[in-house]
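Other chains of the complex are left out, but the ones given are in their true place.
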Amino acid sequence: MRAAVFGASGYGGAELVRLILGHPHLRLVSLHAHSRAGEPVARVLPSLQGLLNGELEPLDSVRVDADVVFLGLPHGASAVHAKVLRKRGVRVVDLSADFRLQDPSVYAEWYGEHGAPDLFGGAVYGLVEYARGALKGAEFIAVPGCYPTAALLTLSPLVESKLIELDGIIVDAKSGVSGAGRRPSMVTHLPHAAEGVRAYKVAGTHRHTPEIEQLLSSLSGRDIRLSFTPHLVPMSRGILATAYATAKDGVTEAQLREAAERRYGESPLVEVVAELPDTLWVRGGSRAHVSYRLDARTGRVVAFGAIDNLLKGTSGQAIQALNVAMGWREDLGLEQTGPWP
Amino acid sequence: MRAAVFGASGYGGAELVRLILGHPHLRLVSLHAHSRAGEPVARVLPSLQGLLNGELEPLDSVRVDADVVFLGLPHGASAVHAKVLRKRGVRVVDLSADFRLQDPSVYAEWYGEHGAPDLFGGAVYGLVEYARGALKGAEFIAVPGCYPTAALLTLSPLVESKLIELDGIIVDAKSGVSGAGRRPSMVTHLPHAAEGVRAYKVAGTHRHTPEIEQLLSSLSGRDIRLSFTPHLVPMSRGILATAYATAKDGVTEAQLREAAERRYGESPLVEVVAELPDTLWVRGGSRAHVSYRLDARTGRVVAFGAIDNLLKGTSGQAIQALNVAMGWREDLGLEQTGPWP
């Protein structure tokens, strides 16, 4: 299957290129970028020097010759290319936020005008562990955001199994700086970022909030509103989601864990771990680790989920979703864990 | 005033030595340590090479000749030396947990047997901003823990001003690794600690929990139980406390901020900041930054407090408390902010 990557100069695109090169059923046919089109691949993706020759091509959705195109573009831009590609019948795996939400008014509220309204709602939301059925044969996949992936993998089993109260859920997330993308800014400037931790876009202002609420609401059959607080911590990769919820009466810690084990028993890429997860353990791989505690003093559930934001949180999940869509083994090309430590 | 430091080889002790050297009314007369007694100061505290000669002395509370002794020792050990020193009439500033709690049964539950039960309750809890009256003239001071300092400076104005519900408070704290002390361990081993974030001692098991609850309960007149979740993030110094609470009906974000400004208006070492605080901004100094947000979607207060764990969280606060006890300017010797960035 011939694959092209749009946005290959970004971090998500770079990891996609690497994963496609190692995937037994995918053949990388072209890399595309916006401002860096025309530059040699070796300069843009220096770790691939000697492996990939040639240059980045422009984002030409009309002419790109591939069976599947991965779109690692900003929201807005993605929709425009998705529209062209879908019309041409090309399979699209979109890593942007353009097709993750189901309700156009929610999209409008958080993102503004949509770039391809007639396509809105047409993609399968590819949080694989909760979408295997819908993904089968899917030709248009919206890959979940990195924070939603960490939050949803952690919380969904508890919501599904009705072990927690739906009011008052809190997600306190800690992310590595690569989540901010490849464009340098004060936020990613090492002297500012390397010895400090800080929150940003708090109190209901981060755009991943409705995406987290959407799946939990759907699983519970009730509109859920939760508090989401992202933080930047001084590391390159990884997200730890620490989630808080009130346990329903009589719920035990064992039940929390069992609910997750039931949900993820057949999932090759989610592991329910006994210890508290560490983002280092999933760094460089496409696995998620989740873990559960009950604070008996306060009756509160404290749940943890760790992922690599660029793999299970972005590119690894994109491949995983395509694998399911194609009927391949779910973790094909994603088996290897990351280098450790 | 002649000052001695017990536990000078630890991080809290090392910072105390530095602060005492720069303090106009204190004269450092001796440094003491347990296992490193007899070693040259220059080897144990390499940044002080050329400034301090001589060797570390043993922990001899019977003979130490000083007007004030700072105890930077583990809990248990501290009580034993405090007892001897207090009997001799020496002023004691204790950085351990031995004299922070007021209720002996709470101490017993979280720490076990106490090393000097007759002295229990005899120290002033030195969270200066909430203890200026009690500290005046105090000869025996218990310096608050690092996490409690960050959590209490953040939450106390809201509790005092009755702006938040007392049930369901959550403190999600992120700490630099120096909080684990100078003894190497797997937790502080750079290859394990440098590219990962993880929680530890969660769900009501960290010993700083009752210390946070104690002051909030006292301020509110009601027993408060809260959830405290400490995390280690890959940096050396700093604590960010992210606190969550349900706002009382009708409370506005402005009221949150005003409550803090009222409380800290005259405090030279706590700043209510408009932006979200960054531990980098307080790194290397004895100031705290606090900030407040109201999430209108969920009615939840999200409050932030940032400190340097070894300064405002330990040694800077020790000096600050002594300043108040002696009637000196509260921030004497603590004026300078840390190097930035």
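The first chain written gets the first letter, and so on, giving A and B; residue counts start at 1 in each chain.
Here is the rule we use: a contact is a pair of C-beta atoms (placed from the backbone, for glycine too) under 8 Å apart; a residue touches a chain by one contact, two chains touch by 3 or more.
Since this is a predicted model, take the numbers as computed values, not measurements.
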item	value
Full count of same-sequence chains in the assembly - 2 placed in this view	4
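Definition applied: only the chains that are shown with their structure count from here on.
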item	value
Intercentroid distance (Cα basis), chain B paired with chain A, Å	38
Contact set on chain B toward chain A in their complex	168, 170, 172, 174, 176, 191-192, 194-200, 202-204, 209, 225-227, 229, 231, 233-238, 240, 242, 244, 246, 276-281, 283, 293-298, 300, 302, 304, 306, 341
